[in-house]
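One protein chain is absent from this view; the other protein chains keep their places.
Letters A, B and C mark the chains as written, and numbering starts fresh at 1 in each.
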Amino acid sequence: MPIEILSRFSFTARQPADVLLQFAAAQIPEQRVLDSRTHLSQAHHVANIPAQDDIGERVWLHLSGRFEVSYSATVEVNRLLADIPTLAKLEPHELPAEAVQYLFDSRYCPAERFQPFVEGEFGNLSGGSRIWAMHDWIAEHLSYSPGSSNPKTTALDTFVERRGICRDYTHLLVTLARASAIPARYCSVYAPGVEPPDFHAVAEVFLADPTTPGGGAWHIVDATGMADPASAVKIGVGRDAADVSFMTAFGEVDFDDKMVAVSKVP
Amino acid sequence: MPIEILSRFSFTARQPADVLLQFAAAQIPEQRVLDSRTHLSQAHHVANIPAQDDIGERVWLHLSGRFEVSYSATVEVNRLLADIPTLAKLEPHELPAEAVQYLFDSRYCPAERFQPFVEGEFGNLSGGSRIWAMHDWIAEHLSYSPGSSNPKTTALDTFVERRGICRDYTHLLVTLARASAIPARYCSVYAPGVEPPDFHAVAEVFLADPTTPGGGAWHIVDATGMADPASAVKIGVGRDAADVSFMTAFGEVDFDDKMVAVSKVP
Amino acid sequence: MPIEILSRFSFTARQPADVLLQFAAAQIPEQRVLDSRTHLSQAHHVANIPAQDDIGERVWLHLSGRFEVSYSATVEVNRLLADIPTLAKLEPHELPAEAVQYLFDSRYCPAERFQPFVEGEFGNLSGGSRIWAMHDWIAEHLSYSPGSSNPKTTALDTFVERRGICRDYTHLLVTLARASAIPARYCSVYAPGVEPPDFHAVAEVFLADPTTPGGGAWHIVDATGMADPASAVKIGVGRDAADVSFMTAFGEVDFDDKMVAVSKVP
Partner (left out) sequence: MPIEILSRFSFTARQPADVLLQFAAAQIPEQRVLDSRTHLSQAHHVANIPAQDDIGERVWLHLSGRFEVSYSATVEVNRLLADIPTLAKLEPHELPAEAVQYLFDSRYCPAERFQPFVEGEFGNLSGGSRIWAMHDWIAEHLSYSPGSSNPKTTALDTFVERRGICRDYTHLLVTLARASAIPARYCSVYAPGVEPPDFHAVAEVFLADPTTPGGGAWHIVDATGMADPASAVKIGVGRDAADVSFMTAFGEVDFDDKMVAVSKVP
């Protein structure tokens, strides 16, 4: 069942500025972009570069004045869907090079400080069952509350203040996973069912690949419960929200508006 | 003039534990490892994996009991040496994919918050001259003070408390560079002249490559002034110290001792 | 020349709630309240209690529904006005009991961490000339920027981010003074000339009393430069903004609006 995506946003550079965008569905094996259409305003410079882990693309712009991005796509998702609680852990020494950076602390995910907490709370669980218990803990202890957090909010703030949005839920899950030596990354997605409709964020954890003995794979876990991994369309990944923004401005840029609509094609 | 390196450290795992090491001179074009010798104690599992940006290697261990690492190498450094203050800036939109992640905030380098400061203090400078002014600012305002910081210390702490060690000096320079939209990374090195002798850290900033019109390159800047870029031997790079430790333990591991000696071969 | 004050604000308690107010000109020797008029909506409970250091009063309310406060007063200020840069320091051991608590760190003023900075920057100055150099440093390095800070912003944040409002300017001055072992407190005032007109905050530092050999006194210093100590009318004092809010709600209370007007009577 294909997913239909529509997103549109615009901003204005009062003076010539550089802007980095990342808004398109990634062209990767687990999701096939059946068709897509991108319309960008005129800019002095446009360059596409591969994004982190070669998942998706970023667009560099040099521009002035008002700029509009309009994107639509139809995407078929056919990723491996695992039953998270049944997945085995990989021991740290079994982790491949690509997963290692996702063990470490990042800007919004100070994982090391959470080691006593995860040992105390989830110490008798491992692998997928531990991740799922973290998912449940977050669902039970946090309340989804738009406006309660801001771009500076870290997983530590969220853990204390017990509320936030998808970005904060994901940061906390990523943090608790890393504190358990389970690689975890931040994944920006388009997903049907997100309320209110917007760019969405989910965690990806690196656990056993049930189809490959000894192998590992990234598995989506949405701590907010709003997105179904079977229909989430990946835009890009990173260590945390610092790495995966749909728009990063270098210079004085005013954000104007944004619209995102995602639905399953019947 | 080759550099001679000797390093040795040991630790004890009270129970079976995983440990990640990164201690060897990286085999990269800018430095030729003339010879090297590594001696490791017996472990249940040893696996080498490429490190971040394919600079150097990490070693995964699974082990118990006491473990010793002994490493010696002779390395010839022949990297491009630029006069930092004369280097031109690359505009953000000119940056290649590999440099982009080093624009973003990381665990110990919350760069975004420093934008008003760098604008106020270095606003009339750009590129290499701006980096060099930051280097001078740090040299003037910080005091080198072993024991004044700890592994949790961030660039923000260092900026306020005005003291630290090579790790802290590097974090602050990396932070100020990123706050100016200049990519900067943390580089672990062996360098003669470091006092007391130890693993050392320097910043690398991405500025124009003076040998390639339109191109960019990483340039070493040591905010502590102790290491000469002409004789620093790179071990590995990362966003900040969270990524480049000579030893990261997963499990209960006691660190025993460490010895580092680096000298120029006459 | 008397000061004329008019202030009015209102809020709504959706359910029965407790609210603490502090909005009236303090009746203290240094300022004479020539006349004043307070109008409060009906509440289930109203009780006046002395405020911190017996400067001004707080009002406890228990209420539900919409509540309005309307206050007007004419006040004559005749406080001792000293030339700050000429004031001598009191050594810590000369400080009276009442000043001691204002040497310590408070919620928004983590002074201890600033000791190396104040030593490096102001180490050759003491007493009033040191305070005045701090005042000048703040004026030079901060920009007044409504909306750039929020109620969680600490002096450390302000020091790094280099911008804020009167609350933030005052927190930073208080912090730097305490880091120099000079008692400093946060003072809420009505002052003509504040732009935009609002409740205003200034610092008070405890230095020599020029009229009493060996004695000490509190002296107003406005880091923003907007208020003249000769015409500032004190409402209350505290360790920092956590202690002196014109309104603190315990329960679900929505703030509705606020108006403040202060002028010199010609």
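The rule is short, and it goes like this: a residue touches a chain if its C-beta (ideal position, glycine included) is under 8 Å from a C-beta of that chain, and two chains touch if they have at least 3 such contacts.
Remember, predicted model here, so these are calculated numbers, not experimental data.
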item: Where the missing chain makes contact, among the chains that are shown; value: A, C
item: Touch with the omitted chain, as defined above, among A:159, A:190, A:206 or A:250; value: A:159
item: Where the unshown chain meets chain A, residue by residue; value: 113-114, 116-117, 120, 141, 143, 156-157, 159-163
item: Missing-partner contacts on chain C, residue numbers; value: 18, 20, 45, 47, 49-52, 58, 60-62, 91-97, 100-101, 104-107, 110, 113, 152, 181, 238-239, 242-243, 250
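Quick note on the criterion: only the chains that are shown with their structure count from here on.
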item: Rotation angle (°) superposing Cα atoms of chain B on chain C, nearest 5; value: 180
item: Distance from chain C to chain B - Cα centre to Cα centre, in angstrom; value: 45
item: Centre-to-centre distance between chain B and chain A (centres being mean Cα positions), rounded to whole Å; value: 28
item: Chain C residues counted as touching two or more neighbouring chains; value: none
